[in-house]
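Worksheet for the structure shown next.
Apart from one protein chain that is not included, each protein chain of the complex appears where it belongs.
Should a chain be cited, it is by its letter among A, B and C, assigned in written order, with residues numbered from 1 in that chain.
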Amino acid sequence: MYSEKVMEHFSNPQNVGELENPDGVGEVGNPTCGDMMVFHIRVNQDTQVIEDIRYKTFGCGAAIAVSSMVSEMAKGKTVQEALSITNEMVADHLDGLPPQKMHCSNLGADALHAAINNYLSKKNQK
Amino acid sequence: MYSEKVMEHFSNPQNVGELENPDGVGEVGNPTCGDMMVFHIRVNQDTQVIEDIRYKTFGCGAAIAVSSMVSEMAKGKTVQEALSITNEMVADHLDGLPPQKMHCSNLGADALHAAINNYLSKKNQK
Amino acid sequence: MSYFDRISSAPVLPEVQNLMNDLLKLDGLNPHSPSRAGSRAKEYLETAREQIAGLISASPGEIIMVSTGTESVNLGLTGLAKSAVRSKPGRKIIVSAIEHISVIKTARALEKDGFSVITIPVDDKGRCDKKAYMEALDKDVLLVSIQLANPEIGTVQDLQFFANAAHENNTIFHTDAIAAAGWIHVDVNKLGVDALSLSGTQFGGPPGAAGLFVRKGVSLMPLFYGGIQERHRRPGMENIPAIAGFGLAAEHAAKTIEKRSERAFRQAEVLRGKLSQIAEVHFTGDAINRIPGHVSIIIRYVEGEALLLMLDMKNIQAASGSSCTAKDLKISPVLTAIGSQHADAQGSLVFSTSEHTNMKDIDHIAEELPQIVARLREMSPLWKQQKL
Partner (left out) sequence: MSYFDRISSAPVLPEVQNLMNDLLKLDGLNPHSPSRAGSRAKEYLETAREQIAGLISASPGEIIMVSTGTESVNLGLTGLAKSAVRSKPGRKIIVSAIEHISVIKTARALEKDGFSVITIPVDDKGRCDKKAYMEALDKDVLLVSIQLANPEIGTVQDLQFFANAAHENNTIFHTDAIAAAGWIHVDVNKLGVDALSLSGTQFGGPPGAAGLFVRKGVSLMPLFYGGIQERHRRPGMENIPAIAGFGLAAEHAAKTIEKRSERAFRQAEVLRGKLSQIAEVHFTGDAINRIPGHVSIIIRYVEGEALLLMLDMKNIQAASGSSCTAKDLKISPVLTAIGSQHADAQGSLVFSTSEHTNMKDIDHIAEELPQIVARLREMSPLWKQQKL
């Protein structure tokens, strides 16, 4: 039911984990709905480039593959560039997702944006 | 769907035909219902034995087999004996008939009785 | 065996048998499982849907898989009527007088649910009365169901006319194409139908799989309830081997339709020529607009079942009336509708050729049937009366 790309990322998810003292943390979903993702980012203060990104995900195959794909897409991009990544782009990069997964498990970009916004708001407070 | 006995009589019906100047003629059914039988009998006036019996039948496999079986059962019997032949007995002698054929095609005994009654009423009129 | 009864069950194509045999060996063919076996099952299911859609120029998403032709017809009629009534006024349903028993009885059941059914008469060739139809087709008509072809007398209707008129009247149109699909070109767009029933068993598919086309955007209530299969419109475990076989047969049918129907048409011509030499034989149905390979006759003064049994003894398999109704009703309502006398209608025979029929089979009938008829007429009290 999943594309090969999805299965690749699911069986070999990239960038799983957490960062110590992350610059931004984003959490979306909750276990009751079946999918939950927590993203950590480390941002270079001079270049605004996302230098490291990690996540933990509770969820189905799609949720895990989406997390992995988003982390790959965001890494090395500036936070502004990364904010333009959408859930649809993630699904496209995965060669598509089954229709019933599009809305409930395709939350990776939301989690990334949450982490970036968390970073930006902390930065503004300084 | 039919017993071997039925198929035997159907493929090799006994006593088909008509008699010249029969002593009794009986007709039951009509083509609209799907089955029609005309029986002719020749009766020995002294012994009241049915010495010859012939029929023509329009109808399904069961109707033809029933006609043949009745003719065999009646031949050599006295008219009184033959009157005690029932449709159920005919079906039994054929090792049974499919349920849906029991009522519509199992008219052989009726046709025989009609022929006998025809004979008896002609005799009484004399 | 000379096999002349494709309408009630055509031989299953060898390649379909092989495919099904392979699929019966596979475990875990549940298209809703995320496993690899599940993905494979889903692929078989969706491939079949494309193949079936291809045969009738529909899109795959418009095909609902069901178990039999009867179920397809019921889902079509009941599902469309009960759904349409929720958004439109009017409760009338139009059917023709020579629909298959599954259409007739479904319509009768809908009457108990508050619908009213109008039956359009046919002429002596089985052609639906256009004038009566146009008169009946008023704003209260929710649904029309007119068959594409009749399995007992072979007549093919001018469906475009009936479907167009229905659309101009804003009425949903369903057709039972079970006796026709796979043998005459069916294009749901050219025909202009909203829903269409077809069955693979008519063109070499296995029993256990049939289909209902429902045009995108037309809503349909299910006949029964359960899981998400067929997008809730036909819940229950999918019969993947049968569905895959149905699909393969549809693909084969689409590829070979020209060749097969031309051949069947010629065979039927030859057979008709030979049968016409039997005295008092009447050919039923439309001589021109008919199913290829379909020959239907009435042989007066003899009865159909007896004919079938004697043909069977000579290794010829044919049909009399509609196979499903054969034991239900003594007289076929189709033959009554075209004006046959009851007594005559008893002697109906239907020969339908399949892809495997050859000229030898035709010769075989031409040789045996006259003798069988003679034998049964010799026994028949009616034949004698006739000769007098």
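The rule we apply is simple: a residue touches a chain if its C-beta (ideal position, glycine included) is under 8 Å from a C-beta of that chain, and two chains touch if they have at least 3 such contacts.
No experiment lies behind these values; they were computed from the predicted model shown.
J.: Which of the visible chains would the unseen chain be in contact with across the whole complex?
T.: Contacts of the omitted chain with visible chains: A, B, C.
J.: Which one touches the absent chain: C:47, C:67 or C:341?
T.: Touching the chain that is not displayed is residue C:67.
J.: Among the options C:78, C:96, C:175 or C:352, which residue touches the chain absent from this view?
T.: Of the listed residues, the one touching the omitted chain is C:78.
J.: Check the options C:165, C:223 or C:270 and report the residue that touches the missing chain.
T.: Only one of C:165, C:223 or C:270 touches the chain omitted from view, namely C:223.
J.: For the chain left off this view, which of C:211, C:241 or C:381 is in contact with it?
T.: C:241
J.: Tell me, which residues in chain C touch the chain that this view leaves out?
T.: These residues of chain C touch the chain that is not shown: 1, 3, 5, 8-12, 16-17, 20-21, 24-25, 27-30, 32-37, 67-71, 73-75, 78, 100-102, 105-106, 108-109, 199, 201, 206-208, 223-229, 235-242, 305, 308-309, 312, 317, 319, 322-328.
J.: By the contact definition given up top, give the residues of chain A that touch the hidden chain.
T.: So the residues of chain A touching the unseen chain are 7, 10-11, 13, 16, 18, 27, 30-38, 56-61, 63-64, 100, 104.
J.: Can you name the residues of chain B that touch the chain not displayed here?
T.: Listed in rising order, the touching residues are 1-2, 60-61.
As a convention for this text, only the chains that are shown with their structure count from here on.
J.: When contacts are scored as defined above, which chain pair ends up with more C-beta pairs, A-C or B-C?
T.: Answer by contact count: B-C.
J.: How many angstrom between the C-alpha centroids of chain B and chain A?
T.: About 90 Å separates the centre of chain A from that of chain B.
J.: Report the inter-chain centroid distance for chain A and chain C in whole angstrom, where each centroid is the mean of the CA atoms.
T.: About 55 Å separates the centre of chain A from that of chain C.
J.: Averaging over Cα atoms per chain, report the distance between chain B and chain C in Å.
T.: 40
J.: If a residue has to touch 2 or more other chains to count, which residues of chain A qualify?
T.: none
J.: I need the residues of chain C touching at least two other chains; which ones are they?
T.: There are none in chain C.
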